[in-house]
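One chain of protein is taken out of this complex; the other chains stay put.
On to subunit A.
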Amino acid sequence: MKRMKQLDKIEITKSKKREILQHVMKPKHSNKMKYGVAFAMVVVLLVTSLSLFSKSPTSLVVSSIAMEVNPTIILNLDSNNKVIEVVDQSGDAMELLQEVNVIGEDVQEAMSQILDSQIYQAKYANNYLEVSIYSKNQNLSSSLNQLVDVVLQENLDGRNCHSQQVDKETWEGARKRNMGVGKYAKISNILESSDEYTFEQLEHCSMKELNEIQSKCQKGHGYRKGCN
């Protein structure tokens, strides 16, 4: 059954149609000027394409999103928030990434497709999802965080998941140690608030254990030893 029938009320008047036609058919600029503009545009395009092709795809990355649900998937985004690269950081998301191809999709669509995929639903739907957002541009990072929150709300009702923006130090520190960004950020927080632990003691802890250690540190309880 046809829905949204009230849209039938939206109609264009004859005078408006004439106006559109006039705009479309209005006299064009002289050929000389047209060719001049076209030439200038070709030059600009050539210069731009040359500079783009001389860079690797990763140099076009302006922001990144890490979806950590054990495995960890990193979505590298361009300036339009489109996915230009997907990294299977932990090396065990291959199966999932074969099911969905999110290259070229905008970030919300890409995340939704991953969360909707059969593999994700079958294997990881009950895991805690930590999403970390990183961009050198703070405004972009904040707006991405809002988009991510919308996706998490729409797909997971905001449950069993968390999103956060991280700074360059945290992002790069995690990558150097080949560790999930969320986990690295959590360990860094614990180390900042307590001098009882070393990185090595905490790196083998699960996120659940780290959450417990963090909450105990915040309450000022002593909670010695790391995890095996």
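Here is the rule we go by: a residue touches a chain if its C-beta (ideal position, glycine included) is under 8 Å from a C-beta of that chain, and two chains touch if they have at least 3 such contacts; residues count from 1.
Keep in mind that, in the parts below, contacts and distances are computed from a predicted model.
A.B. asks: Quick one: find the hidden chain's UniProt protein name among "Electron transfer flavoprotein subunit beta", "Dehydrogenase, FAD-dependent", "Imidazole glycerol phosphate synthase subunit HisF" or "RNA polymerase sigma-70 factor, ECF subfamily".
C.D. replies: When "Electron transfer flavoprotein subunit beta", "Dehydrogenase, FAD-dependent", "Imidazole glycerol phosphate synthase subunit HisF" or "RNA polymerase sigma-70 factor, ECF subfamily" are compared with UniProt, the left-out chain turns out to be "RNA polymerase sigma-70 factor, ECF subfamily".
A.B. asks: Looking at the whole complex, which of A:90, A:108 or A:164 touches the chain that is not displayed?
C.D. replies: A:108
A.B. asks: Looking at A:23, A:159 or A:176, which residue reaches the missing chain?
C.D. replies: The missing chain is touched by A:23.
A.B. asks: Mind listing the subunit A residues that contact the chain we can't see here?
C.D. replies: Given the touch definition above, subunit A has residues 1-7, 9-12, 16-17, 20-21, 23-25, 80, 105-106, 108-109, 112-113, 116, 143, 150, 154-155 touching the missing chain.
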